[in-house]
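To start, the structure itself, in structure tokens.
Only a single protein chain was left out; the remaining protein chains are all shown in position.
Here the chain labels run A and B in written order, and each chain numbers its own residues starting at 1.
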Amino acid sequence: MARLLEVQDMRFAYGKTEVIHGISFYIEEGEIVTLIGANGAGKSTTLNALSGLQRIASGSILYQGHDISKESPQSLVKKGIRLVPEGRQIFPAHTVEENLLLGAYTEKSKDAIRDRMESMFNQFPRLRERRKQFGGTLSGGEQQMLAIARALMTEPTLLMLDEPSLGLAPIIVDEVMQLLASFKGTGLTVLLVEQMANQALEISDRAYVLETGNMVMDGTSAEVAGDPRVIEAYLGNV
Amino acid sequence: MLQTLAFGLSIGAIYALMALAIGMIYSTTRILNFCHASIIMVGAMTAYWCIGVYHLPYWVGVLAAIIVNTIINFIIYYTCLKGLGDLLSNVNWIITLFGMSVVLNNVARMVFGANQNPFPYLFNGASITVGDATVLWHEIFTIVFAVVIGVTYQQICQKTKFGRALRAVSFKPQTAKLMGISSNLIIQLCFMLAAVVAAIGGVLIAPTTFASFSMTTTIGLKGYAAALIGGLGDTKGAFVGGFLLGLIECIITLFIPAGLKDAVSFVLMILVIIFLPGGVLSAKIFTHGRSATEKV
Partner (left out) sequence: MQKSSRTAEALQKKYKVGLYAIWGIVLAFFLTAPMFIGKYYVGFVTLMFLYCILAIGYNIASGFCGVTTFATGALYACGAYVSGILITTYNVPFLAAALIATLAAGLLSFVISLSAYKVSGTYLTLVSYGLLEIVTRIIVEGYAITGGSSGFHVAKWQIFGLTISRNAKYYIILAVMLGCFILQSNIRKSQWGRDFLTLKDDGIAASMLGINVSKTRTIGFLISALMAGVAGALYASYANFIAPESFNFNCSVMILLMVITGGSGTLSGPILGAAIIHFLPQLFNDNADLKQLIYGAMLIILVQVMPKGIIGYVKARFAELEYNLIGEKMSGDKEIDFAKYGNHDQDGPEDILVVEGLTRQYGGLTAVGDLSFKVKKGSIHALIGPNGAGKTTTVNNMTGIDMPTSGKVYLNGTLITGKKSHEIAHLGISRTYQHVRLIKSLSVLDNVVMGTRLARSYGLFDAIFHSKKLKKIDRENYMEAQECLELIGLGDKANEMPQNLSSGQQKLLEICRALVVKPKLLILDEPCAGLTESETEQFSVIMKKIKETGISILFIEHHMSIVMGVSDMITVIDHGVKIAEGVPKDIAENPVVRKAYLGERSV
């Protein structure tokens, strides 16, 4: 398989304080990869850098062989990289339908937008029921579904999710994870960032562990899940 | 009485247009454009030059005002705001914008001179007589046109792709960027719209204030007052605030010296800021759905 994304020696600093100290990792096409780390480890910063929201200090981010580290979020969306941000960030005063339309903002063809909206509604029937409701009135689980559907509106190549389980009931988390697992084989590549990683590790192929800005471990999900250090620090097996 | 009412409403319509333009920029950037009054003046002076000095048709004057204002708003965006980075954490925009308003006022005085120039009313100053009241068609047009602009803007916000993007940027520029929206572009378009509204407002108010470099020094602050009284960034609020202020001023001049009416408006503004920081329509309407909790 070809490498879809390759990050090499990426460093990131807020002002003078370096928070990511040269990390490298890669994602192959069609994989689900999990990035684990505690609060403050630099996971969200990594995703923000990959989606163009923040500029890295040095290193490179290769996407389909091209360096994208200086590109704007808009152009990355057009290239097929979508981020589902932490806390979902649904537009609360837009209706469900409008949220989806915003997701397809870069898509010019009205027919394509209509088709995709239809297919999203088929995949998430709850959203069809609530298409005229304001985003802010949805439950946490529905918002997470909407956030994912919104990102899928442009048929991305790489879908990145920042702590999709945040603040959701366990049963809903299961649903979200099953949904992500179902993307396997559709050609969609997924980068999943999680803090509490049991379920994430179950659906993913490989995993990386980030600790205070350093990549401290990587391997197949089973290897990472079985490592005693990971178990102690992140899985809470005490 | 009807005459006072019509005059109050027409002045109120001007305030509403100012508040609307201030709100357009506020909703996407969270800043108050402190040189808006100067921009209105520049628009009106440009129109005066075209109409009053070179005797060009009225519409040419308005068009020239719109173009000049748009250019100036872009200059403001690039010289006063772009360099400051995040405008929420760097509040130096207050200083740069006030600085720009001082610059604009003095450039205008040097270019256009210090004269108070009469500016023609629309419809050649024709009026309609109802009972013993004489109401200018210009005043009626001002009120109607302002409302039309407000309704149009509201519709644009609600119904179009640009409007959706605008509201998305207004919620959170970062999230809007993740949708592929260029927040910068949307913000600049808002500045452009605000410039157009300012040009129209300037042309409509000029017959009353006369066209001069200082024509907006008195009414300048009223735009902010109207915006704050109605609730910042709220289209309906801008009109409620504008008309309310216009009416109160006209009614109050029946009881106190005319010179103090401005003082009353500002007292009112301060009271609203203190007691109803979200405006008279109450903040709830537009904080609706926005996350109420600030993580510490």
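Here is the rule we go by: contacts are C-beta pairs under 8 Å (C-beta built on N, C-alpha and C of every residue); 3 or more make two chains touch, one makes a residue touch a chain.
Because the structure is predicted, anything quoted here is derived from the model rather than measured.
J.: Quick one: jot down which shown chains the absent chain touches.
T.: The chain that is not shown is in contact with A, B.
J.: Thinking of the whole complex, not just what is shown, which of A:62, A:112, A:166 or A:179 touches the missing chain?
T.: Spelled out, the listed residue whose C-beta touches the missing chain is A:166.
J.: Can you say which of B:91, B:128, B:151 or B:185 touches the chain missing from this structure?
T.: The single option touching the absent chain is B:91.
J.: For subunit B, which positions touch the chain that isn't shown here?
T.: 31-32, 79-80, 83-84, 91-92, 94-96, 98-103, 105-107, 109-110, 217, 221, 224-225, 228, 257, 259-260, 262-263, 266-267, 269-270, 273-275, 277, 291-293, 295-296
J.: Please give every residue of subunit A in contact with the chain that is not shown.
T.: So the residues of subunit A touching the missing chain come out as 15-17, 19, 38-41, 87, 163, 165-167, 169-170, 173-174, 195-199, 202, 211-212, 232-238.
The rule is simple: only the chains that are shown with their structure count from here on.
J.: Using mean C-alpha positions as chain centres, tell me how far subunit A is from subunit B in Å, no decimals.
T.: Spacing between the chain centres: roughly 42 Å.
J.: Flag every residue of subunit A that touches subunit B in the complex, lowest number first.
T.: 51-53, 72-74, 77-78, 82-83, 85, 89, 91-94, 98, 101-103, 105-106, 134-137, 150, 154
J.: Along subunit B, where are the residues that touch subunit A in the complex?
T.: 161, 164-165, 167-168, 171-172, 174-182, 286, 288-291
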